[in-house]
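Note that one protein chain is taken out, while the other chains of the complex remain in position.
Right, chain A next:
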Amino acid sequence: MESLLEQLQRFSEVLAVSRTTHVSSWDPATVRRALQWARYMRHVHRRFGRHVRIRTALERRLQNQWQQEDGAGPAAIPGLTNFRDLGHCDLLLSQRLLENRALGDAAFRCLLQQLFPGPGVRDAEEETLRDSLRLQDSLALLSRRRAAVHLLHVHGFGENSALRDDSLVKTQAALLLERLQEAGEADAEGPGRLLGSLGERWPQNSFLEVIAAALLLPSSTPRPPREELELGSPRTPGEGRDELVHWLLGKSDIMATFCRSLPAGLLTSVAGRHPELFQVYLGLLTDWGRHLHYDLQKGIWVGAEAGGVPWEELCGRFRSLCQAPSPLKDEVLSALEACKAQDGDFEVPGVSIWTDLLLAIESGA
């Protein structure tokens, strides 16, 4: 067992090196050995996929290594991060070597020979050749899928760019959940660290959009399909989502930006799925409402300070919540009624913002 773990670690290092300029010292024999190693790791994946004890040990080793590589969160060098990656590690290695211009000419030629044996015989008897043909097919399929994504991206969605972006965001969300879950399994602090570092690297709005999409992904959504047959027991991405909710609840500033900058309809959907987040959202909305005062001359509700939430936006968000099915709608209405009662239960407009909000919702509904 120890030797297997050792091999795994060494291979993971080879994979990390394959992206660096160190490959300039690789000769054809090194390339062949690296690919052989990747093939062996695929067999390990196939063999121990259902073997819980070995699988867990391998997974733990990968996780530890990953965490060490970059204490701040996700590794800058994509490498083996989970057991499933082992199933297509030869594809990963090949791609990295193909794009690494530091690889010498002779080594590169050898790589091509290994990866692209040509038409070959479909039912080749020799196992290595069979593996090569399979890898060749995987690389070609990947190339075909990229062309397909490009064609759909450019010609498939027409004017409907929202729908096009939606599929991009959903894909990112699924990947984020997967990473969060892995990070959570390795270390309780992992998800927080990962999210913190992503927040610094990604443009804020797209970061928040991906978070919202991740919160909305249906629980039954399978992980993105892989080239390989899934051998590992599938884990639902639900746990990753819990990590996300937990993190948001602990970061009041990010939660406030989240509730402020995303569209009302999207937030209503999120609130409908996550009661804890709904409570915070409702609290923020009432808080923002308290900061508005009535301008008697203009006859409208205005913010006390610049950057506050304007009346129209507040009203739009409440209205959207009230269009959601019960119990969301009922809770929002009773919260508004309670605030109105606290203010003195006025029925005339222009005195309490809650009275006016309730009137606006009624008239708009």
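The definition used in the following text is that a contact is a pair of C-beta atoms (placed from the backbone, for glycine too) under 8 Å apart; a residue touches a chain by one contact, two chains touch by 3 or more; residues count from 1.
Here is the rule we use: contacts and distances are computed from a predicted model.
Chemist: Looking at what's absent rather than what's present, what does UniProt name the missing chain, "FA complementation group C", "Cenp-O kinetochore centromere component", "Small ribosomal subunit protein uS4m" or "Elongator complex protein 6"?
Modeler: Per the UniProt record, that chain is "FA complementation group C".
Chemist: Touching the hidden chain in the complete assembly: which of A:156, A:196 or A:308 does that?
Modeler: Considering the complete complex, A:156 is the one touching the chain left out.
Chemist: Of the residues listed, A:198, A:249 or A:324, which one is in contact with the missing chain?
Modeler: The single option touching the absent chain is A:198.
Chemist: Identify the residue among A:92, A:186 or A:259 that touches the chain left out of the display.
Modeler: Residue touching the absent chain, from the options given: A:92.
Chemist: Consider the whole complex, including the chain that is not shown, and state which of A:132, A:172 or A:352 touches that chain.
Modeler: With A:132, A:172 or A:352 as choices, the missing chain is touched by A:172.
Chemist: Sort through A:10, A:109, A:246 or A:290 and give me the one touching the missing partner chain.
Modeler: A:109
Chemist: In the whole complex, what residues of chain A lie against the chain that is missing from view?
Modeler: Where chain A meets the chain not shown: residues 66, 74-79, 81, 88, 91-92, 95-96, 98-99, 101, 105, 108-109, 112, 116, 118-119, 136-140, 142-160, 163-164, 166-168, 170-172, 174-176, 179, 197-198, 201-202, 206, 210, 223-227.
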